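One protein chain omitted, others in place.
By written order: A, B and C. Residues from 1 in each chain.
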Amino acid sequence: MNILITVALTLVLAGAAVVVFTPVPSRQAVVLSVYGILLAALFMALQAPDVALSQVAVGAAVVPLIVMLAIRKIDSLRAARRRQR
Amino acid sequence: MYPYVVAGAILFLGVIGIARSRNLVHAVVCLAVAQSGTYVLLLTVGYQRGATAPIFQSAPEKAGYAATLVDPVVQALTLTDIVVSATVTSMLLALAVQIAKRHDTVDPDELRSLRG
Amino acid sequence: MNAWIVAAIVLLVAGLGPALLFCARGSSASRLVGLQLAGVVGVLVLVAIAEAAGQPMYLIVPLVLATLSATGTLVFTRTLHQDVRAGQGAGDDG
Partner (left out) sequence: MTHDQMANALLPAVVVAPIVVACLLLALGRRLDRPTIDVVAIATSAAVATADGVLLSAAGNHRLVAWLGGWRPQHGASVGIVFVGDQVGVGAALVAGVLMTCALAYSWRYFENIHVNFHALMLLFLAGLTGFSLSGDLFNMFVFFELMGVAAYALTAVKVEDPTAVHGALNFGVINSLGAYISLMGIGMLYAATGQLNLALLSRALTARGPDVLVVVGFVAVATGFLVKAAAVPFHFWLDDAHAVAPTPVCVLFSGIMVELGLYGVARLYWVAFSGTLEAGTIQRLFVVLGVVTAVVGSVMCLLQRHLKRLLAFSTIAHTGMFLIAVGSLNPVATAGTAVYVVGHAAVKSVLFLCAGVLLNRFGSVDEFTLQGKGRDARLTGIVFMLAGLGLAGMPPFAVGLGKVMAEEGVVRAGLWWGPVLFLLVAAATGGAVLRVGARVFLGIGRGPGAEEAGAMSGDEEKRELATGMTRLPVTMGIPLTALLAAGAIVGLLPGFGDQAALAAGRFAGRAGYVAAVLDGTTSYGASPAASAGWSVEGIVLCLASVGAAALVALLGLYGTALPRQILAVLRTARPALHMMRSVHSGHIGDYAAWLLFGVGGIIVLAMLPP
């Protein structure tokens, strides 16, 4: 069990690094979703299925989606500005 | 020891990400990553070897595993934390959208309104 | 250490690891492949951990992940559609 947790921890750390060092936000949202799955696996290994469940729903699905929507909104705002000029 | 290092490193990575971010959406996502460090710390604190989740199918005394439960307190804390994180993230993203609308940029290097 | 734990570890290293790698580099399309892979392997890992813990109730988590990961990938594909075509990232300042 401890090996499992150690492996999951390492993967989570790597995932965090990938999220942080992905400079383009739309791609970052995809990585964030994967990071959410990694965290859920870690939480399961830590015997916290309820937390893993909310992590899957919130961290792996809802938050990346909100990020994606924000990016779309920002892009359309800026495109509208560019057309005005 | 290793879980603490990982949790601290995730928080650190998040702050580094904000420090070198060129896009406010990116910065907000990094903030969410920084917060996930706290989940890792809290849950590893509550974890004990050979334990199961604090969900009872029968009375804990009968099942005989009352002594080997994972700490329910930290799990509750982490659940609260995840909800808080989602709220904060969506609010800050809404602010980033507003900044894009008013300033026509989401690059912190180009935002000059609050200098000096 | 039982077989399920070994399976979970193997899946983590050989499944989620490469998925993360796919996500870390390349075009938006290859990142979506990474996400899809992570969704599928993630479900398997969660099932393995649930079995290892001997708690069938834990299986609700992979179930939810399976549902959400399918819809999630669809939504991402839809929103990233333009980038994949234009071969350029959305939200990019360049």
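Assorted remarks:
Methods note: a residue touches a chain if its C-beta (ideal position, glycine included) is under 8 Å from a C-beta of that chain, and two chains touch if they have at least 3 such contacts.
Everything numeric in this text was worked out from a predicted model, so none of it was measured.
Taking the full assembly into account, the omitted chain touches B.
For subunit B, the residues touching the absent chain in the complete assembly are 4, 7-8, 11-12, 14-16, 18-21, 24, 27-28, 31, 34-35, 37-38, 41-42, 45, 71, 73-74, 77, 80-81, 84, 87-88, 91-92, 95-96, 98-99, 102-103, 108-109, 111-116.
Keep in mind that, in the parts below, only the chains that are shown with their structure count from here on.
Measuring from the average of all protein CA coordinates, the nearest chain centre is that of A.
Separation between the centroids of subunit B and subunit C, computed from CA atoms only, is 20 Å.
Residue positions 53, 55, 57-58, 91 of subunit C are each in touch with at least two other chains. Residues of subunit B found to touch two or more other chains are 22-23, 25, 52-53, 55, 106.
Interface residues of subunit C facing subunit A in the complex, by the touch rule stated above, are 1, 5, 8-9, 12-13, 16-17, 19-20, 23-24, 28, 31-32, 34-35, 38-39, 42, 45-46, 49-50, 52-53, 55, 57-58, 60-61, 64-65, 68-69, 71-72, 75-76, 79-80, 83, 89-92. Note for the complex: subunit A touches subunit B at residues 1-2, 5-6, 9-10, 12-13, 16-17, 19-21, 23, 25, 28-29, 32, 35, 39, 42-43, 46-51, 54-55, 58-59, 62-63, 66-67, 70-71, 73-74, 77-78, 81. Residues 1, 3-4, 7-8, 11, 14-15, 18, 22, 24-27, 29-31, 33-34, 37-38, 40-41, 44-45, 47, 49, 52-53, 56-57, 60-61, 64-65, 68-69, 71-72, 74-75 of subunit A are the ones touching subunit C in the complex.
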